[in-house]
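Only one structure is covered here, and it is reproduced in the block below.
With one protein chain withheld, the remaining protein chains of the complex are depicted in position.
In this document, chain identifiers A and B correspond to the written order of the chains, with residue numbering beginning at 1 in each.
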Amino acid sequence: MSVKEWPLWEVFIRGQHGMSHRHVGSLHAVDAKHAIKNARDVYTRRNEGVSIWVVEAAHIAASSPSEKGPMYDPARDKVYRHPTFYDIPDDVGKM
Amino acid sequence: MQPLFEFLLRQGDNALVLGHRTSEWCGTAPALEEDIALTNTALDLIGQTQLWLGYAAEVEGADRSANDLAYLRDVHDFRNLLMLEVPNEDFGRTLMRQFLFDAFQVPWLTALQTSADPRVAEIAAKSLKEATYHLDRSAETVIALGDGTADSNARMQATLDYLWPYVGEIFVDDDTDQTMADALIAPLPSSMRPVWAATIEETAKAACLSLPESDFAHHGGRSGVRHTEHLGHMLATMQVLQRSYPGAVW
Partner (left out) sequence: MYAQMVKSTGKGLVAREDMSPEDCAFQDRIDAGEKIEPRDYMPDGYRRNLIRQIGQHAHSEIVGQLPEGNWITRAPTLERKANLLAKVQDEAGHGLYLYCAAETLGVSRDEMTEMLLDGRMKYSSIFNYPTLTWADMGAVGWLVDGAAIMNQVPLQRTSYGPYARAMVRICKEESFHQRQGFHIMMAMVNGTADQKRMAQDALNRFWYPALMMFGPSDKDSVHSAQSMAWRIKVNTNDELRQKFVDETVPQAEYLGLTIPDAHLHWNDETEHYDFTEPDWDEFFDVISGNGPCNVDRLNARKTAWDDGAWVREAMMAHAEKKAARKQAAE
C-alpha cells in the first residue's frame, strides 16, 4: 500500500538563555500541531529549549545560490560598518 | 499489608507495567517521530516507577529497594490495573489505553499534589507535568485515528470496545482507598469518575467513536486478587536476569 507521505517541517528552538530561535533540524508531521509535539519529543530530549517554532519546509522562501555574487559580495568592502575601522587614540579611554 | 504501602504499590505498579508495555514499542512504531515519542512516555513512566516504588520500599521498611519490588515480586503481589497489563496488540490499542489511563491520571495526580503526605504530593507534582503531556498527545492521536479513515475508525472502535470492560476497575473504592481518604493522603478513586468521563466523552465525540453502553467491569488488578494471564508472561521476560542470577549486581 502506498500512503501519502507526511510533510517535512523545519524546526527552530529557543534555548533558556535569551538567544533567538535557531534552526535545529527537520522532521515529518501531518500538521503544525503535530509538528510542534514531534519537535518537542525529537529535539528537546536533552533540555535544549523552552520555545519551538515549526514551518512546513515547502513554505520556506530561500535566496538562490546563483545570485551569491550580487547578493553578498557588495557588503564585503564596506569595512566602515565595523568598529575596528575607526582608529581612536588610547588616551580617549574606553569607547 | 500496610495501607500506605499498598497504595504506593498501586501507583508504582501502574507506572511499571505501562512503562514496560510502552517500552516494547521501541524500534517498531509506525513512524520515527512516534517511536521517539513513545519512548519518551516509557522513560517518564520508568522514572515515576522509581519514585513510587522507592517510597513504597521505604514505607515497607523491609530492606527492599525499588528494583527488588519490581524484579522480585510475583504476579499475586502486583497491584496494577488489569487494563495496563494486556498486550499492546497494535498502535491503536496502545494509544487508546494510554489515553484512557492519562484521562484518569491527570485529575488524580492533580488531587494528589495536595496530599497530606508530602512525599506523595512531591511525586505527584513531578508526575503530573509528564501525564499532562501524555494526555495531550494520546488524546490527539486517538482523535486522529478515530476520525482518519473508515478502516482506522473501525479499528479504534474495536479497541475501545475491547478495553472498555477494564476501565471500571479504576474507580472501584476499597478499604485501602477509604483509609487513604480518611488520612487525606488521596481522594477516593470513584470521585474522579465525572471529570474522567467528561474527557472521554469529549474525545470520543471528536474521534467519531461511540462509548460502549455496558458498565461491566473486570477487577482484581488493583487488589491483586486476580490478574490476567498476560502479567505472568510480562514478568517472566522482565525479571529473567534477576531470577536466573540471584544476587548478581548489574
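Just so we're on the same page, a residue touches a chain if its C-beta (ideal position, glycine included) is under 8 Å from a C-beta of that chain, and two chains touch if they have at least 3 such contacts.
Quick caveat: nothing in here was measured; it's all calculated off a predicted structure.
Asker: Quick one: jot down which shown chains the absent chain touches.
Answerer: Per the touch rule above, the missing chain touches A, B.
Asker: Of B:79, B:155 or B:227, which residue touches the hidden chain?
Answerer: The single option touching the absent chain is B:155.
Asker: On chain B, where is the contact patch with the chain that was removed from view?
Answerer: Residues 20, 23-24, 26-36, 39-40, 42-43, 46-47, 49-50, 66-67, 70-71, 90-92, 141, 143-145, 147-149, 151-152, 155, 237-238, 240-242, 245, 247-250 of chain B touch the chain that is not shown.
Asker: On chain A, what residues meet the omitted chain?
Answerer: Within chain A, the residues that touch the unshown chain are 1, 3-6, 8, 24-28, 30-31, 34, 42, 45-46, 62, 64-65.
The criterion applied here is as follows: only the chains that are shown with their structure count from here on.
Asker: Per the centroid of Cα atoms for each chain, what is the distance between chain A and chain B, given in Å?
Answerer: About 40 Å, centre to centre.
Asker: In their shared complex, at which residues does chain A touch chain B?
Answerer: That would be residues 6, 27-30, 33-34, 37-38, 40-42, 45 of chain A.
Asker: Could you list, by residue number, the parts of chain B that touch chain A in their complex?
Answerer: My answer: residues 31-33, 36-37, 40, 133, 136-137, 140, 144.
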